[in-house]
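Here the complex is missing one protein chain, while the rest keep their positions.
What follows is chain A.
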Amino acid sequence: MPSGALLFQSVILGLLLGGLYALLAAGLTLYFGIMRVVMIAHSAFLILAAYLAWFTHERLGIDPLLSMVVTVPLFFAAGVLMQRGLLSRLRPMTLTMMSVLLTFAIAVLIEGLLGYAFTGTQRRIQLGYGSASIGLFGARIAVVKLIAFGLAAVALLALYLLMKKTKFGWALRATIQQPDAARLVGIDTEKIAGYGFGLGLATAAIGGTALSLDTTIYPSLHWHWIGPLMAIIVVGGLGSVPGAAAAALLLGLMQSLLQIPMGTTWAQTIFYLALFATLAFRPQGFFGGRLAQRF
């Protein structure tokens, strides 16, 4: 039986991990909500952002967090371009299927370019405060993990406020819920969808920076992320941002706790077990998401 201290420590680690999952899954579910696009390249952009943060620190000597000043607008623009230039040209009938192939190709392209530019060597940002931590009722919280969680939380909150409180957010939600009706009331759904896509990719820029603070990165790392993220958005209900966030926190927590009895290798299976269970018993997801029923 694990000790109380270990359980508490694992809960904290799980929540910190879940926060990062939540931010990344939010972007992924947004794409699907807006356009029924399955964005396999989301995690490749995540790793790209992590590499840019690493590069900023390693070669330019600037704190990796500052790389976001460049990467967030850059990724937003890349997202808009990608939606307008590539994805919107796919035929609506086969959009979901073809988007898998298209974004798969983009993922492989990014991975190849990263390998070409930075080689396959594993990289890790060496920060002065890399191993610093603060105590909380006997558990330790690493400063870098706390920063990553903070970034994720702020970004998610900003996304939530944007969706709920701004005109753009209303238009985006209208586009997600009823594209035809949205067009009838005068929303330029094409443009909104492009911006929505950019927004999704911007979350990858923030997530990648957060990720780079406390982990090793290598070009093919994105394949390890896309599986769990896909599972999270299905469990959370495809297209539902709050659902994705809730599922991410829950699954991150479960992964962390299951590592105590099962070890690292088997604890990862929780994502896929949750995915199977969701598809078998509640295909629309556990936290909302009417979209999956139509999918």
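Note that a residue touches a chain if its C-beta (ideal position, glycine included) is under 8 Å from a C-beta of that chain, and two chains touch if they have at least 3 such contacts; residues count from 1.
Quick note on the criterion: contacts and distances are computed from a predicted model.
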| item | value |
| --- | --- |
| Name per UniProt, for the chain absent here [options: "SirA family protein", "Branched-chain amino acid ABC transporter substrate-binding protein", "Dihydroorotase" or "Biotin carboxyl carrier protein"] | "Branched-chain amino acid ABC transporter substrate-binding protein" |
| Residues from chain A at the interface with the omitted partner, ascending | 2-3, 5-6, 9-10, 13, 17, 115-116, 119-120, 122, 124, 126-128, 130-133, 135, 140, 142, 144-145, 215-217, 221, 224, 256, 259-260, 263-265, 267 |
